[in-house]
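Complex shown without one protein chain; remaining protein chains in place.
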């Protein structure tokens, strides 16, 4: 029998006992589960950041992995707890858009509202559904309980508007959607959009007061504090500085505009 | 054969190699162990905080789990290394009060002083008993070695005075004992104490210069920067602000008084 894998993504931090409590509950139901943390350091209540991190990691895991994600400012409110089954994965968490980005690349098969208390902890708090509702459902799901057993089907789930790049005044206008540990600025301009827009023509990438005229192949290519444009490992256009933090050097922040234009005359 | 679970709680941080060293030692003795971190980010030397986090997480784990906890400012001193066996769990660590809060809810069966060097690493440093003494004992314990094999029985273990709420001037006087990642202020007023004190009468909760006149059901209920009183997931009275940090907004810190009084005339 295969060992089930459950990943966890939350904004609970790593200091508190919250993530561990969820793991204890899961292991109490299915001690054979493999538990892997994606991140517990999503900025508190930042659904968009959680969606970004999940979208970048989920597909590295083998088929059948259960992705349990709890960034849930509305815990205890009428927002629905859901299980989303796609061709390759299961996603479990609050229906608040946290799965939007991952689902853009997945074929959704069913969306189930989690309503059956027999799969929850005996007492469900109003403030910690991660431990009392989502963790036990993940445990039971990993034991092979059928998705439909957890509740009725829904027709759709919440989609987060994370802003897509647009073409305006002949520019491809995007923005910084994530700044990583190294200070790399990840934009929402995908590899596919970038190359469709630029074709084989010379281009300029603009970020703040900086202009970059070519794509670099790796972080190691720059000199000094020169910003580089790189097609990052998540297949989005990224601004980086060799062995430095582009965030700090360029004083950038999430939401800052990043744009691409064709060299005038080309 | 069941897979043994060992949890780890320390003040070692997650940057250094300390926690990993303990895990390596355990896996060298019993490669079948499941290792789960509760927290390695207890404030250095803060036994009370460690006790709080452990008490909030331990009972989520299945019966038989070994809870290994090392917040140990007296490492190498005459303080005793102990194994505490309760009806449902084993607790391993220094006898300095770290287990006090968890043990309030557990039925203690035996307390063993760890004195048998054959269960330790061959050389025991004076500064890292987590790796050299507690981790190997945890490994052997998980293999089924009987508690009594590790050393003689003790009659009692150290209890930490973490301060209990008192009734004074007709008020239930408690304090903030933990501030979590979200900035929620967790008090030491338990659900049971709260309801015993208030009965069905209208009440006021005081924290700093703020007064709150009712319990909210969830973090999502507040408006703006209004503080909420909530019965938290650990069954303690908690002060929170919707999608904000109560710590920051109220400029609160651990030890700040939280009190409850009955509305005068009721």
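Every chain is named by a letter (A and B) in the order it is written, and numbering of its residues begins at 1.
Methods note: a contact is a pair of C-beta atoms (placed from the backbone, for glycine too) under 8 Å apart; a residue touches a chain by one contact, two chains touch by 3 or more.
Computed from a prediction, not measured in an experiment: that's the story for all the values here.
> For chain B, which residues lie in contact with the unshown chain of the complex?
Chain B touches the missing chain through residues 11-18, 20-25, 27-28, 31-32, 35, 44-45, 73-77, 125-128, 131-132.
> When the complex is taken as a whole, what residues of chain A touch the one chain not shown?
2-3, 5, 7, 14, 34, 36-42, 53-54, 56-62, 65, 180-183, 217-221, 230, 232-233, 238, 242-243, 245
Quick note on the criterion: only the chains that are shown with their structure count from here on.
> Which whole number of Å gives the spacing of the CA centres of chain A and chain B?
31
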